[in-house]
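One structure is given here, and the rest of the page talks about it.
Only a single protein chain was left out; the remaining protein chains are all shown in position.
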Amino acid sequence: MAFFKLFNNNPYFKYILGSIIFVIIVFIDLQLGLFASRTVNLLIRVVYFSVVAIGFNILLGYAGQISLGHAAFMGFGAYLTAFISNNYGLGFLPTIILSGLIPMVFGVILGLVALRLERLYLAIATLGIGVTIEFVFREWVWFTNGFSGVRLSRPEIFGFAFNNSRHFLLLSTIILFIVILFTYNLINSKTGRALSAMRDSGHAAQAMGISLFKYKLIAFALSAFYVGIAGSLYAYAERYVHPSTWGAELSLDMLAMVVIGGLASIGGSVTGAGFLVFVPRLVQDLPLIGEITNINFILTGLAMILVIRFMPIGIYNWFDYKFIQPFYIKRLNLNKPGGDD
Amino acid sequence: MKKLEVKNMTKRFGGLVAVDDLSFKVEEGSIFGLIGPNGAGKTTVFNSITRFYNPEEGEVILRTKGSKIDLLDYKTHQIADLGLARTFQNVELFGKMTVLDNMLVGAHNNIKTNFLIEGFRLPGFKKKENQAKTKAMEILNFLGLKKLAHQFADSQPYGVQKLLELGRVLMSEPEIILLDEPAAGMNDSETDKLSDLLLKIRDEYNLTVFLVEHDMGLVMDICDEIVVINFGKSIMQGTPKEIQVSPEVQEAYLGGDDEF
Amino acid sequence: MLKKLSKVGVMALVAALLLPGLVMASSQGVDDNTITIGSVGVTSGPAAFIGQPYYEGMRAYFQTVNDEGGVLGREIELIHRDDEFDPAQARDHVEELIYDEEVFAIVGQLGTPGVISSAQLVSDSGIPSVYFGSGATELTELGENFFPVQPNYVYEGKLMAKYAVEHFEAENIAVLYQNDDVGRDGIQGIREGLAELDMEDHLNEDAVISHNPNQSDFTAPMQRILVQDPDMVIVFSLSQAASLIVRAAEDFGLEVPMLTTYSNADASFLATIEPSETAPNAIHNLHVMGWLDVDDESLAPLITSMEEYYPDSTINAYTMAGWVAGETFVAGLRNLEGDITWENYIAGMNTLEFTDGLAAEISFEPGVRQGVTFMAVSKVVEEDGEYFFEQLTDFMEF
Amino acid sequence: MLKLHDISAFYGNINALSKINLKVKKGEIVSLLGANGAGKSSTLKVISGLLEPREGDVFFRDNKITGMEPEIIVDHGIIHIPEGRQIFPALTVEENLKIGAYRIRKSTDWRDKLDNIFEYFPALSDRRQQKGGTLSGGEQQMLAIARGLMAEPELLMLDEPSLGLAPLIVKDIFKIIKKINSEGVTILLVEQNANMALKVANRAYILETGEIVHSGNAKDLASDEKVKEAYLGSTH
Partner (left out) sequence: MHWQIFLQNVFGGIETGSLYALAALGVVLIYRVSDVTNFAQGEMAMFSTFVTYTIWVYSANAGFPYPYIAAFIGALIFSAIFGFLIERIFIRPTSDSSLLGKMIVTLGLILMVNGSAGAIFGTDSHYMQRAITGHIRFGNMIIRPHSFFVIGLAIVIMLVLFYMIKFTMFGVAIRATAQNDKVAKLMGVPTKKVTAFTWIMATMMGAIAGLMIAPATNVYTGMMADIHLKSFIAAVLGGFTSFVGPVIGGLMIGILDNLVGYYISTNWQTVIVYGFLIIILIFKPYGLFGEIPKKKV
């Protein structure tokens, strides 16, 4: 009982518990090598895509603004990390923060464009902007090394190099954890409320003193910051940055992560990232049909449609709504529908 | 003392003159009604005062904290901070947020933090947040909505939504509130309760109330003064009694006897 | 709360520090009956048109070898992973093959971005990686356990330049190249080649024009080439775009020799042009580089094998490349002395001189990882409405 | 003419209507009254097919129409004019009316009906080519009713036609309702404005949380003390 109460009353509890469990599993794995290295790599990917999805969810789920060009920010963050660590050798933390801050400035610029456009027009215009930046990556050889791509090494902290993927998984999980806590705090305070208010009714938000100008820019800047940081993690994780990774397809994947996992929900962001990373891989491993050409594409597509059909509010939100909340309410005799994030 | 003065306001949409050289004054502490046929420009007046629209001509003088200012010098989102808050004709709540969060958005300007303080829960955050929460619960209690604090706004029945919108307005610590058809969609006994509530709010929170309404029962009951407009122009301004007997108002707005 | 958690994190990191690194057995992937090898390359999605025939060719070769009793008394088992042409996935799969599947060698990894992104990993582990479906120049410098075979595009560009000035006697060369890793390497090679020959002035810089790989309208590039009135055009584009370029050359009446990359040296490329319909004149100007000795005799085993295992597939340049990847790996095994270990395999590869396969000669020396350097030019000829390539020059080196 | 038998309906798990029984005779005006959320609109939605009841049946002229698609129910002659002046804002007045004639498109030319309609609503005839969204609130409500009439309904269901309208217009609307009824169209009316509704109606039902709590002759209900206190307020 006390346990459930803790779960419900302390909003951090589920994140902290989840992270601790995760860290312990990784920790045990370090000793015993439980996971295949493939699984470790996929988990790393889930971690950095979770950061992407959380950032994108701030924009889409909380602030109600759409962008289909955010892959460009992720690419920018990745290139910055490669560029900084190859040329200036800054440490891990300054590099990753710079890789978030500089895209953030460009996020503000995209936000200025977004002030003029809305809905589908905004979606397609940002899609165009994303593709344009992808082409800039190809041509801007000085910075990106063009189609040859850039290589870099795993980060070092206090002389310890994270060359083992398991170590890097631990490091990136800690960063994800900080991102989650920061986001959770932000969403549940003035800034987060202002973003959601803007999403639900721009007019009422303005009448209550919220500047749409300011908060739209904040939404774009924050999401670009997160996505930039995720790009940085990508660069460190994959140790190679190539221009054709950052196209419209990745932007649309971000959209899919957030909608499939659950809009306006941190858990949903992580779930969505997990879905898009793991489903195509699991499908490939299916016996018999796994050998059919393109089966990973076909079944991933089908899975996406099925999620929307049967869990239109997203996988995480659906489970939360169907099982977790009724569970609390029953156990604690609470009258409290509605998530806390 | 005049709380709000609209002077020679004109607002055009293309060739259409929606508000035409309109002037009126709202006495501090009064309940003031703006009435007129559909399409007479009532909501346009509200939207111009609260800066959703840009009137071409005129002034909107608000007396706040001892000084006089022209609202037309300010932007939409700055109005709330000047002590003027409004509701909307079609209830505009933040549907995917809880009732409590809706209230807290009302206090947006009164919670002075920034995103670093919020994101890292730096010192001072909790105090400011808790102050706002306490106040929100007080107002919810006053409106009888306390039990619903953690439910989503859009799952509430219409009546609750209307009350919540009123509560959210109160959170911004306004000196004058503009209510756009507060009684719309209520039946007659519900409207009666609303009349009482508005009077109570006026007295409890020391407010000036300025409302647009079609329900003549409510308007005649609680308004101290009424301005009637048609085609964006003022037909007359006066007390409810004066309005009711005016043949001009009868013809343009109230219609004849209740017979069919 | 945050403090507590970062403590946990730090503790975890410290503990992790104490762990020993992973140690690999250098004879992994080999047992008494099989040698297990791995390959990573795209077989689904938009770039599958490369990987599908490529892996058919490779599998056809291994099946043929296995049917004949295998090599060193063992059958070869290929584990293929699809990376969807995503460098990050490619890196994952390579790691998985080395550390989870514990394969003996990586054979014929396909696609430059994937190859480059996993290069560090392959280099760290020391696993032999034989044949790359990539023309990236970096491959020549990565280390002793890398065995590139395919000519790289920079080298091919250099050789094209040499052919252009020496064979075609061109003085005003125009280049139309695909704006990606392939075309960029190509144009770089052409420039380098001409510079080394001291004939930079033969390249018309105003007529060096890029196009997007999926471009559909070649009006502007064609016009820009035409106004320069070149006496030769090098087309450094892959088959999809190259076929549209040949058709555009017909429409716009471009009547000078065209030379294109070895990637287009197959019959299926000609089929996408449909020369009799769309380019009856321009097709006769088309020349292509080639590194494989594709006469009927040398192709016979491939054709027989494909007829047996993949009767529905057409044979194109990618099929042949996959086949050569298999040939090269097996040739290395046959040249191996002692136990089947990485060290012995690498030593064996370093003394290899393989001339029985599709390629003219595949050989490596310690420190030399150039891949195939001999290439020849072929020309399109028509006979009874059928179009095919006919070798025009001998194989030569830059 | 219309009969609801033991109708229960749900939104998800929320019970909107429980065991509603209701009758409308040919030529009548019947009012449904009640507070917000009492189930008035849900009743209309069940009849017009927008909401499928979990239990019970709807009969129209002895045909069972329960669970049919809305467009089929329209073919039977029932037209539901939803609350909130839901006209098509980007269509012109004429196009809005044209859609109204979708039911009778095969039998008559919709244009022939226009003159007849504009007789009821002279204000609309000046605005034929204007977009629906540019009309004032009162005009929009008129258009919504006019659009319903284009379908030549036998039963017209109006959901809060007076919502948000000025007193003068409200009177006009009720006059029109009377007139429509006098020409043979049966009317089922949902209203907040109980005083007005009871004045025009022959009979009325009063709903409370999804159940019918009072029903009877309109005049009797108007003088019933309980009803007065709960729904009619003190101001009249």
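The letters A, B, C and D name the chains in turn, as written, and every chain counts its residues from 1.
To be clear about the criterion, contacts are C-beta pairs under 8 Å (C-beta built on N, C-alpha and C of every residue); 3 or more make two chains touch, one makes a residue touch a chain.
Only a predicted model underlies this, so the values are computations on that prediction, with no experimental measurement involved.
Undergrad: Which one, D:Gly27, D:Gly67 or D:Gly133, makes contact with the chain that was left out?
TA: With D:Gly27, D:Gly67 or D:Gly133 as choices, the missing chain is touched by D:Gly133.
Undergrad: One chain isn't shown here. Among C:Asn33, C:Thr219 or C:Thr304, which residue touches it?
TA: Spelled out, the listed residue whose C-beta touches the missing chain is C:Thr219.
Undergrad: Specify the residue from the set C:Arg74, C:His211 or C:His287 that touches the hidden chain.
TA: Answer from the full complex: C:His211 touches the omitted chain.
Undergrad: Using the definition of touch stated at the top, determine which of C:Val122, C:Leu244, C:Leu302 or C:Val324 touches the missing chain.
TA: With C:Val122, C:Leu244, C:Leu302 or C:Val324 as choices, the missing chain is touched by C:Leu244.
Undergrad: Could you please point out the chain C residues that touch the chain left off the display?
TA: Spelled out for chain C, the touching residues are 44-46, 48-49, 52, 179, 209-212, 214-217, 219-221, 223-224, 227, 239-240, 243-244, 251-253, 268, 271-274, 277-278, 314.
Undergrad: May I ask you to list the residues on chain A that touch the chain which is not drawn?
TA: 60, 66, 113, 116-118, 120-121, 123-125, 127-129, 131-132, 135-136, 139, 203, 248, 252, 255-256, 259-260, 263, 292-298, 300-305, 307-309, 312
Undergrad: When the complex is taken as a whole, what residues of chain D touch the one chain not shown?
TA: Against the left-out chain, chain D lists 48-50, 69-71, 74-75, 79-82, 86-91, 95, 98-100, 102-103, 105, 133, 147-148, 151.
In this text, only the chains that are shown with their structure count from here on.
Undergrad: Steps needed, at minimum, to get from chain A to chain D via touching chains?
TA: 2
Undergrad: Return the chains shared as contacts by chain B and chain D, ordered by label.
TA: none
Undergrad: With chain centres defined as C-alpha means, what is the inter-centre distance between chain A and chain C in Å?
TA: 35
Undergrad: Once you find the CA centre of chain B and the CA centre of chain C, what distance in Å lies between them?
TA: 72
Undergrad: CA centre of chain A versus CA centre of chain B: separation in Å?
TA: 41
Undergrad: I need the residues of chain C touching at least two other chains; which ones are they?
TA: Counting only residues that touch two or more other chains, chain C contributes 2.
Undergrad: Find every residue in chain A that makes contact with two or more other chains and list them.
TA: None at all.
Undergrad: Could you classify the connectivity of these chains, where an edge means two chains touch, as line, ring, star, complete or other?
TA: Contact map by chain: line.
Undergrad: What chain pairs are in touch here?
TA: The set of touching chain pairs is A-B, A-C, B-D.
Undergrad: Could you list, by residue number, the parts of chain B that touch chain A in their complex?
TA: 50, 52, 75-81, 85-86, 88, 92-98, 101, 104-106, 108-109, 111, 113-115, 118-121, 125, 129, 147, 150-152, 155, 168, 172
Undergrad: Which residues of chain C touch chain A once you look at their complex with the stated criterion?
TA: Against chain A, the touching part of chain C is residues 1-2, 5-6, 8-9, 12-13, 15-17, 19, 21-22, 43-45, 48, 52, 82, 84, 86-88, 91-93, 95-96, 99-100, 112-113, 116-117, 119-120, 136, 138, 179-181, 184.
Undergrad: Report the residues of chain A in contact with chain B in the complex, numbered from low to high.
TA: 182-183, 185-186, 189-194, 196-197, 199-201, 203-212, 218, 222, 264, 335-338
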